[in-house]
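Got a structure for you, questions after.
With one protein chain withheld, the remaining protein chains of the complex are depicted in position.
Take a look at chain A:
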């Protein structure tokens, strides 16, 4: 990658999962504590963005703030790279954050987007899994980030209606063996199946005993429009970093 500082001797790791880290650089958002450790094994796409109101031409904002924003971003990139990540930085002036984030997920084929929150350490991770669809992307991310890092992984599944406890356990065991195949130490994987309830509450309260959460993205709907994306709600309550695994994006 062209913009990668300080990765001269990093092996070309094809399995490094790419993670998008969006930061509103000019609004004082900085790289939260613990993020470099969390993403040490990732290919990080560090997105500095600045949302400008429609009254303002994007060019105008870039002219005035571009340099400041870029130097902050470079500073964050250096911290990530020192921890071991491959980093690529992008700085975008935009009228709409979602458009920009979505475009960059496509362009860099990102496996996950980080909701940046701080954490003191990265020792255990809660992985909330909904179902078999796209679960491979979760395991790729978890194995890629944490297999070599000695991080404890808890696989969690809330039962759907009509789904028995055995179904849930079988599902999580399948995921577990997939993770083991990908190099995660079997002793460090726990599984937890729970009766259905409000998944957001369940995830958020379970997350309290972990350092980070991995969960899937949800299709936009009226509910998500009113209450916000579940991943955002979890992040708000948990206050730690949340990795939101993205759906497979269709090819052109």
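In this text, a residue touches a chain if its C-beta (ideal position, glycine included) is under 8 Å from a C-beta of that chain, and two chains touch if they have at least 3 such contacts; residues count from 1.
Simple rule for what comes next: contacts and distances are computed from a predicted model.
One chain of the assembly is not displayed; among "(2Fe-2S)-binding protein", "Amino acid permease", "Energy-coupling factor transporter transmembrane protein EcfT" or "Carbon monoxide dehydrogenase", its UniProt protein name is "Amino acid permease".
Of A:21, A:42 or A:69, it is A:69 that touches the chain left out of the display.
In the complete complex, the residue from A:17, A:34 or A:48 that touches the missing chain is A:48. In the complete assembly, the contact with the undisplayed chain comes from A:92, out of A:77, A:92, A:142 or A:155. Hidden from this view is one chain, which touches chain A at 2-3, 26, 48, 50-67, 69-70, 90-96, 99-100, 102-103, 106-108, 250-252.
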